[in-house]
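Certain chains of the assembly are absent from this excerpt, and the rest are unmoved.
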């Protein structure tokens, strides 16, 4: 039943798989809940749609 | 004021309408809050971006 949301950059497929495997394994160990019950949502956050420190991330990354 | 988020597969328009109508009607009945106050967000979850039981859903669906 536990659910994990990851808001971050787009990843390639192998990295998605590793992130899901690693988060699920560790969370299962710590909670004692079976791995089969875990759902992980990867929510890609485009730098055009994220603000950090009051600035658009897209602009920060350009060094503006 | 209540707000519902649905993370699930993409649906066609008629199914979206029925899901929104049904969730809103039932939740309005149970809370006693007017239907007009309900907002439902349908957040499509692509199998490339969901992990279930430690595996990418896209891979599970292929029977891997």
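Letters A and B mark the chains as written, and numbering starts fresh at 1 in each.
Here is the rule we go by: a contact is a pair of C-beta atoms (placed from the backbone, for glycine too) under 8 Å apart; a residue touches a chain by one contact, two chains touch by 3 or more.
The shown structure was predicted, so the numbers you read here are calculated from the model rather than taken from an experiment.
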**OP:** Count every copy of the one sequence in the whole complex, not only the 2 placed here.
**Re:** 6
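One rule holds for everything that comes next: only the chains that are shown with their structure count from here on.
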Original post:
Whole-Å distance, subunit A centre to subunit B centre, using C-alpha means?
Top reply: 20
Subject >> Residues on subunit B engaged by subunit A in the complex (per definition of touch) >> reply: 7, 45, 48-56, 59
Original post:
How about subunit A: which of its residues touch subunit B in the complex?
Top reply: 13, 16-17, 19-21, 23-25, 28, 35-44
